[in-house]
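All protein chains of the complex are present and in place, except for one that has been dropped.
Right, chain A next:
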Amino acid sequence: MLNRLQLEYGFAGLVFLVGAIGLRGTVELETGWAADGPQAGFFPYRVSLILMAAAALVAFQAWRNRAALSQAVVVEAEGGGRVLRFALPVLGMVLVAQWLGLYLAMALYLLGTIRFTGKRPWGTALGVALGVTAITFVVFEKWFAVPLLKGPLEVMLGLG
């Protein structure tokens, strides 16, 4: 499946990219060293450069070790599949939460994953979904008075 070498390269590339974006972000800032010491952009500029350099070095080290690293499998097909089946519904929940609110999103997410990914009976899935959502509502809205993200449904029910 995915070996350690590919993953090392991939993440180092990502870090390099983050560094490059950071560097781009300091363009409008003063990055120098004035009479009163470093200016606002001084550290962001250098940290970005250090990140890019460190990422390049990590990739270089991985390249030097490529024989051993390419033998080491980090994500097996089976485990990777489990991770994807677990992560995609979470992505869905966040997407849905943006417009239907957190409560509805979490109820749908729990119902869906427990029923379909977990292959539990409808009763269990429905019970957990409604139970957890209701408890969350009571704890956050009533108990600690910390309002969570709400959508059109809560507004319609007069809870928003």
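The definition used in the following text is that a contact is a pair of C-beta atoms (placed from the backbone, for glycine too) under 8 Å apart; a residue touches a chain by one contact, two chains touch by 3 or more; residues count from 1.
One rule holds in what follows: contacts and distances are computed from a predicted model.
> Looking at UniProt, which of "NADH-quinone oxidoreductase subunit M", "RNA polymerase sigma factor", "Phosphate-binding protein" or "TctA family transporter" names the chain that isn't shown?
"TctA family transporter"
> Name, in rising order, the residues on chain A that touch the hidden chain in the full complex.
Answer for chain A: residues 4, 7-8, 10-11, 15, 18-19, 21-22, 25-26, 29, 33-41, 43-44, 47-48, 50-51, 54-55, 57-58, 61, 74-75, 78-80, 82-83, 86-87, 89-91, 93-94, 97-98, 102, 106, 109-110, 113-114, 117-120, 124, 128, 132, 136, 140, 144-149 touch the chain left out.
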